[in-house]
Structures are given as C-alpha cells and as structure tokens.
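In what follows, a structure is listed as structure tokens, so that the remarks can point back to it.
Left out: one protein chain. Kept in place: all the others.
Showing chain A:
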C-alpha cells in the first residue's frame, strides 16, 4: 500500500509541478551579459491588474516601464520627461508639447493621438484617479502630431503636477484594447516587461530604443515580496540587489553588513497623534497645547524608529518648503504644560484619555507606550487601545475617539499638499479625522490651493502649517524615512523623495 501511496504522490507532484509552469532555473541573479541582471524587491504585488488609475501605476513606474509627461526630479522639482514644454495658454487650457522621436516599446510612435487616448482613458474609468478625473479635467485633445491640449472646468495651477503623477503615465493604444491593461511593450520607459508571473514577479529587458539613451543593465526582475523580513534576508543573501522598505527592526543587522548600503530618504509622511477636536478633553486648545508640551519626540525617533526619521516640526517636513522657517520640533517642558492645564482648569491627575494605535504599522503601539510613559510624568493617564486600522477607522471618521496615532502621507499622487489639507483639515474635509473645524483655516486652505504662483502657494501652506501646529490641532511626532537596501556593487541608485524611480537607464552593477 505504501508503494501505491508513493506512486500516487510522486505522480501528483510531477503533474502539479508542470502545472505551475516551474522551470529548472534557480531564478537567482545570474549575469546575462555585459550589463548584467539586477533583481529589485518591491513590497506589494499589483492589486488592480495594472490599472493606471490605481497605485499599481507607482509600481510600474518604479519598474522602469511606465513614464509620465512630466517628471519629478530628485530635488523634488518638475522636469521635462515625455513632454518638453507645458504652458497655460488660457486660464482653463494647458498646451503640452511632446518630446520628438519617442516610440512605445512595441515600436509604435508616441504621438499626440496616443497620449490623448491614454489620458482620456483615465477620464472614462469607473473609479477615476484623484489626480486626474472628470471633475477637474474636461477633455484632452490632440491638436497636431506633437501637441496636446488639456482643458479644465476651472483654472488649474496644479495641472503640471498632475502630469507627473504615475496615474497619468502614458501607455500605447494597444494597452487599452483588452479587458485588462496590457503592460507588455506598451510603455516608453527604459525597461520592457517580457513576462509577468502573477503575484510573484515581472521579468524585464532593456529597451534598446529608449529615448533617454543607453540602458546599462541587460535584464532585470521585479519581485513582489510582501514580508519585510524576507526582503531584508533576500538582500543579505544576495538574492536581490535592491530592496524597498527595509523594516526598522532589521536596520541594526543590515547596517553592520559591509556588503550592503542602507540609504535613507525623508518621506512626505508624518506620524501624528490625532486629537479629537470635537469633544472633551481635546476640544480645549489649552489642553491640546499642554499635551504637546509634555511630549518629547526625539526619544520616539531614536527608540522606536531606530533613528530612521526626524522629529516633526508640524504637518510638513522641514526640508519640504512648506514648513514654517525656523520651526522646531516639540520637546517636553512639564512646567509649561502644567501651567497650560492650570489655565484650562484641568487637574492633570484627573485627566485620562484613550490612545488608539493600529498594529498594521508595528511601530505605532510602541510609540503609544512611549507617549503613555511621558504623559505619566505630568500625571495624565493614557489607556492604549490597539487594533487593525480597518477596525479603528470608522471611529476616526465618526469622531468617536479621544486620540489616535496615525501615519499619514501628505503627498499621495501629486507633489503638492493641497489635497491633504483640504481632506484632513477643513470642516467638511472627506478625511477630517481630527474633527477639526475652524472657518479661518478653511478660508486659508481654500485660498492657498487656488494660488497659481508656486512660491505664493508655498508661503500660504507655511502659514497654515504654523497655525495648525500652534493650535496643537493635533500633535505631529515624526517625519518618516524610507529605508532602502542595496548591494554595495549597485551603481546609479538613489532613493527618490517620492519613491518614484528605481529601475532607471543609468542603474548598473558597477
């Protein structure tokens, strides 16, 4: 009988092996020629079958396939990419001049018709992108072979930034022919997708006709590795050459490895302790300011984030251009905190509140513990409640909580924080978790986002940031860093402030 069992088992195994399309290669990083082969470990697999209006567009851009009309430089500034010029010819019309001689990877020309078709696709989808949808864009038309006109219902100063969002990446008409987006040969970037193993990897080869010049690597692979620890191990074992989002917990062991480099870059993302402004105790600005004065952020950055961050100076990073000049991180001053509570008529020993921390970001419960200990020195009692973000979120939106720790990005699909300010800090904002409502702030935000001049807009954002932080509308704790890992031999890699580019033409194995 064992023989029968064995025979059946072996036969089944053989059948399933062939059914999974398993080959005999090891899949490792073998050099495929002069330029070599590089493996990049991305965090999440595409969730929406590469629909350009979703976050999958970010992954396709990092894979060196998808490109946008305008790019965002490593200094955060807009720069020409598939378009060379962009002008607001009328208040509600922008004219975009396309780069000449660009072809899609399948050889078809990237002309104005193709670009208009690609952008118009975004206006037709059921759940459109926030950066480019029918509410803010009227139509896209090709006026001649290399010019595209984009008209908007209202004057839109942010349009060039929208064209740098990966959601507005340009794909060849063939990409939209089937029920799902076809990414093979339909991009313009330095790397062409040759094979996709669902939920597993993308195989890429250098685009020989890349408009941006020679591509140093021969081939590359993007692997989707969900677990952060696995990404770190694969990097250490030499199975991947670049890894995204290395977990803070692995930092100390990776930094001691001489074969690796662990570059960090500040992200447009801030860890904040949101205070519910709509009910006691935090409807009183004095109580909020007192709590702000009792918290020291440096120990949080050093202890919980192992230094992979910066103490926050408000909603925006100090180097973003939107933080008030000379703004400083908060540090504990218990005497001032006591005096503020005294003014508010609140006895610190009587003050108790619940602090939520979601476990989806493993650092947040630790941050909550640090805050609990710091506020205990003031006599304030903090009860920590942890759970999954999806379970806690309804209470934030309904305003049924005291305080909650949240990691919030302020630039999600555009290099401008206007959208974040509108959704989070206006009375009717769609994600006003802090239940903050101040008509003056509402006015300031609405006026700021309408400003056409970039410098004036930045100045207005600085004033808003100063106001929010001054009122302790919530307590901004730390600006997060993105931690990357690369093998020492990798040349030409630089973390991008918006995580926009990884596989580039200049990337090589040294």
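One rule holds in what follows: a contact is a pair of C-beta atoms (placed from the backbone, for glycine too) under 8 Å apart; a residue touches a chain by one contact, two chains touch by 3 or more; residues count from 1.
In the analysis below, contacts and distances are computed from a predicted model.
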Per UniProt, and picking from "ABC transporter permease", "2-oxoglutarate ferredoxin oxidoreductase subunit beta", "Cytochrome c domain-containing protein" or "SAM-dependent methyltransferase", the hidden chain is "ABC transporter permease"
Contacting the left-out chain in the complete assembly, out of A:249, A:359, A:376 or A:391:
A:391
Which of A:109, A:409, A:489 or A:506 touches the missing chain? It is A:409
Which residue among A:227, A:283, A:328 or A:347 touches the omitted chain?
A:227
Since one chain isn't shown, list which residues of chain A touch it in the complete complex.
1-2, 5-6, 9-10, 12-13, 16-17, 19-20, 22-28, 45-49, 51, 53-55, 58, 126-127, 129-130, 179-180, 197-201, 223-227, 229-230, 233-234, 236-239, 388, 390-391, 393-394, 409, 412-413, 419-420, 423-424, 429-431
